[in-house]
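Every protein chain except one is present and positioned as in the full complex.
Let's look at chain A:
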Amino acid sequence: MSDFTAPTVAWAQLSPVLIVLLAAVVGVLVEAFVPAARRRAVQLGLSVVALAGALVAVAALWSGVSDDGGTAVLGGSLIVDGPTLVLQGTLALLALLALLVVVDRTETGEDAFAPSASSVPGSEYEELARRKGVEQTEIYPLLLFATGGMLIFPAAGDLLTLFVALEVLSLPLYLLTGMARRRRLLSQEASMKYFLLGAFTSALMLFGIALVYGYSGSLRYSTIADATQEASGLDGLLLVGSVLILAGLLFKVGAAPFHTWTPDVYQGAPTPITGFMAACTKVAAFGALLRIVYVVLPGLDWDLSVVLWTVTILTMVVGTVGALVQTDMKRVLGYSSIAHAGFILTGVVALNQAGLTAVLFYLLVYGAATIGAFGVVWLVRERSVQPDGSAGAVLGEASHLSQWAGLGRSNPALALVFALFLLSFAGIPLTAGFAGKFAVFSAAIEGGAWPLALIGVLSSSAAAFFYVRIIVLMFFTEPAGSPEAEGAAAAEDGASGLPLDVPAAQVPAEQPATALAVEVRAAATTTTTVVGTEGFAAVAIAVCAAATVILGVAPSWLLELIGGVAQFLP
């Protein structure tokens, strides 16, 4: 029995992670000890302070890291270097913005989450919880735990930490996905799908970790990287193992062919959570992927480039083509996030300094636009129409594309902001998305991957089609049910390509009617409205829009800031 020597811990370097995880633990205690009436306020304050604190901690660490290039802490299990700080800062910022959308409640005090997620959908118990105004404030600690895992994910310095971080960030997300207030069954189905597929890829990844351990005798990134330089006759182990690890990470970023969960989960999850998931998970997973590809496996780029190129091309094509045929706004954004994963991958494949900077920049830009876009989706609601024609209660998100028709007339400001996010996704010049796309594509061309850049720009131009189609819908199409639309429907040309009729699900099933009457009622049962809220989401959307414009017109300072520290510690 040797004496136990306490490891030296560089607490300062760990502070962003520690602040968030500690706040999450305190959040659990708050659930237990604070009276229900005050829980939301306390949890909200705690979460905001924690995420802002993490951001401050990152800023405080910045100058030290930019001077000495960073340090390995906890005996090398975590590496706090430039890319880590950039990613952690991005994550804290995006999580804070996403949190603002998550906390927001409508005028009637409804948030996006089921009052009692554990009850059977449609049951007496659920109805009781709804009437009592019960809120599930557990979402805040869950969100913080997920964020904590995400902060560790890109900083992980060995494969075991990587795996633990993956689980820490995934499990709360599985839960959060299943907690939507509306369309409970869809939400629970999404949660189940996400959990099963996620568990499956976790197992694959764990198997990959075991194989790589078998090859190199270590879990530490640096040791594995050294081992890959020497021929050992066990190359098969290493190759299969690293492909399995990559598969686990590519699942998280939503790259084809591991993308199938994305549209379903994005659609089913509560919209604010979708925004959080789409932005932050992608940042964290790409961060981890970058470190693996740049630090652990550079010796394998000859073997792995085939895999990565295939995945990149497939992802861009699948994301673009998939989005073209969607009729649900959240699914469109889901497929578009797949396409964006492909664009970001072109920067990863570039395998150069410019690629690293470009990917880090792209992640921030994409995350801001994504949170903003889902924030807008959350605000655009269905409103039931009373039999006498007056406006009824506000219902769930009006996520069918046809319901967005004419939003530009009724809510020009919101529609304009949403159009801005879409133009940024499409990569139109003078938006941040363009700067990001330009950065990754130029890095890819510099790194010799010009075919990827070419396919990237071609799929960008195809993708622009469906973004612009939504803009046309908002500004140039009469809303369904309006007198103009009746006449216009006949004259509608084939340009939009897809039928945008009101989904049959909206028609109340119990009302017997002829086909014609159903059609009329389908238009009349709900209208689209923008819900009034406490204003948190509006703040988040405004910040995201400002970031999209500012980083589009003047991205230079941020690129230089990132470029100055974008160097992985070996």
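Brief remarks follow.
Everything that follows uses one rule, which is that contacts are C-beta pairs under 8 Å (C-beta built on N, C-alpha and C of every residue); 3 or more make two chains touch, one makes a residue touch a chain; residues count from 1.
Here is the rule we use: contacts and distances are computed from a predicted model.
A chain of the complex is left out here; the name its UniProt entry carries, from "Urease accessory protein UreF", "Cytochrome aa3 subunit 2", "Cell division protein FtsI (Penicillin-binding protein 3)" or "NADH-quinone oxidoreductase subunit M", is "NADH-quinone oxidoreductase subunit M". Checked against the hidden chain, the listed residues A:36, A:413 or A:454 yield one contact partner: A:454. When the full complex is taken into account, the listed residue touching the unshown chain is A:446, out of A:189, A:328 or A:446.
Listed by residue number, the positions of chain A touching the unshown chain are 423, 428-430, 434-435, 438-439, 441-442, 445-446, 450, 453-454, 457-458, 460-461, 464-465, 468-469, 472, 475-476, 491, 493-496, 554-556, 559-560, 563.
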